[in-house]
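Removed: one protein chain of the complex. Kept in place: all other protein chains.
Coming up: subunit A.
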Amino acid sequence: MKTSALVLPAVVILGAFFVVPLIWVVILSFLGAGPTGEVQHAFTLGNYVRFLTDSYYVNDLLLRTIRLAAIATVFSVVIGYLGAFVIARAAPTTQTWMILLVMLPLWVNLVVRTLSLMVVLGRNGPVNQILVGLGITARPLPLLYNETAVVIGMVQVAVPFVVLSVFGVLQAIPRQLEQAAMTVGATPLAAFRRVTLPLSVPGILAGSVLAFGINVESFVVPILLGGGRVRFMSVAAYETATVSNNLPFAATIGVILLIVTMVMLGVYQWAVRSAGRPATAIQAA
């Protein structure tokens, strides 16, 4: 009785601000829209049929979003893992500072961060100046307003989350496990591959899901770095709702995006359960 009374405020707040709007969005996605954008209160599957039968929506929007998010996730995980590994092997005092540095971008507004990335990637930005200056390319590379730019932007957003989730797992793996491998003849690289890497799989999984979830719902990054040329789900939903004034179809795009994320979470749960045995074994050892 008392416990339920205590959780009541949380249930009310979560219900009012998350569950009810979500249910409303799902309902909305099954309604039609009039020519001037007014919502018609009659059940229809039309929005979904329109989305799933139009190759523009399926290939150019949904699959592009998933593809770019997935590519960015792979890069985020590789970069984030390396970062986490370096931090995990640093001296404790250095560690604190490095973690702080990783978290620093998270306190800067995303729009500001992305705009500064535009300066860096621009035609005359430092990246192109270095590339041209070193003679790696003859003329500046187009690093803005294309898919590459969007992927770079998403990696920039997701890496800190990967670092933090992998670092936590790496910290929990005793160094002695690697040393033990070296006593039976493993080089440091072999010891890493056979011991540390498999034991850090739970961190890699958690980091990838986080990175993919953040990337697939990117909004600021594709708008600014894509410059309107790179179509993206959340941007499309926003434009459908505001420019086209078609709320039901915007809701449909949102629900489909939600389903993609949920499926990913399901895959993650399954993967964690398969890889879960070593993870629990560490805690027991």
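One rule holds in what follows: a contact is a pair of C-beta atoms (placed from the backbone, for glycine too) under 8 Å apart; a residue touches a chain by one contact, two chains touch by 3 or more; residues count from 1.
Heads up, the rule we're going with is that contacts and distances are computed from a predicted model.
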Item to check | Per UniProt record, name of the chain withheld from view ["NodB homology domain-containing protein", "YCF48-related protein", "Pyruvate ferredoxin oxidoreductase beta subunit" or "Putative spermidine/putrescine transport system ATP-binding protein"] | outcome: "Putative spermidine/putrescine transport system ATP-binding protein"
Checklist outcome for this item: The one of A:Ile23, A:Leu63, A:Ile130 or A:Ala180 in touch with the missing chain is A:Ala180
Next on the checklist: From the list A:Met154, A:Val169 or A:Val195, pick the residue that touches the absent chain.
Outcome noted: A:Val195
Item to check | Hidden partner interface residues of subunit A, rising order | outcome: 174, 176-177, 179-187, 190, 194-195, 198-199, 277-278, 280-282, 284-285
